[in-house]
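The other protein chains are all here in position, but one chain of the complex has been omitted.
Entry: chain A
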Amino acid sequence: MSEKTGKYLYCFIKAGESEDIGEIGPGQGEQPVYTVHHRDMAAVVSDSAEEYYDPVGKNAMCHQNVISAVMAKHEVVPVRFGVICKSMDALNKLLEEIYPAVMTNLERLHNKMEVGLKLFWTRDSFVKEVGESNEEVVALKNKIVELGPDKGYLLMIELGERLQKIADEKRLYYIENIYRGLQKEAVESRLNDIVGERMVLNAAFLVDKAGEEQFDLAVNRFYDIYGRTLEFKYTGPWPPYNFIDVKVD
């Protein structure tokens, strides 16, 4: 794709008239971002000479910045990073195909926002709650140190398995106490995969915009209880990636 015939997709919105979002698209130089329409729906796109963008911080940030700019004026159905239609014809065909699904999702997500909550053990609390959580684990660690890495190899595997089990049990405790508590304040919620050993919880919540403050207060209540042992990463509002069922590949 040497010419700019490709259309990089950011999101879909409900809009009747064409809009220029700004020159904030990815690639060399800042590409104009604009809308392509089908009935009362539009795709937010920029022209692209590339077939592929590396998922590096700079490109991902650009994708997110465009969606954030659109979100300031519209409710959106976001498209994941890196989706490019090969031509305007292909984009028009896609718009026709997914129109019903996008409109249904926009209706369902009206006046709602996604927030994310990631919880991590601090380094100290990870050691305390998992790494040195009981006498057997500590004894096993000491035995490995005594034997050295070669002779203690099998014990190291055993230790790894035990620590994994302990961490999973603790995570379940926090899911029951924090996630279930916040779930009551949200319209929908979703538990995502754990990334890395120190992560305790990885959750997304769909919240009524009118209930945003109430949800913030609920998160703060849990922070007051668990903030000494867990790092809270509470973020949003995000485009509702976790709560749409429109798949564009």
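Here is the rule we use: a contact is a pair of C-beta atoms (placed from the backbone, for glycine too) under 8 Å apart; a residue touches a chain by one contact, two chains touch by 3 or more; residues count from 1.
Criterion: contacts and distances are computed from a predicted model.
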Omitted chain, identified by the protein name its UniProt record gives, among "Gas vesicle protein GvpG", "Polyketide biosynthesis acyl carrier protein", "HAD family hydrolase" or "Sugar ABC transporter permease": "Gas vesicle protein GvpG"
Residue, one of A:138, A:154, A:195 or A:225, that touches the chain absent here: A:195
Residue touching the undisplayed chain, where the options are A:12, A:120 or A:243: A:120
Of A:23, A:40, A:54 or A:146, the one touching the omitted chain in the full complex: A:54
Chain A residues that touch the omitted chain in the full complex: 52, 54-57, 120, 195-196, 198-199, 231
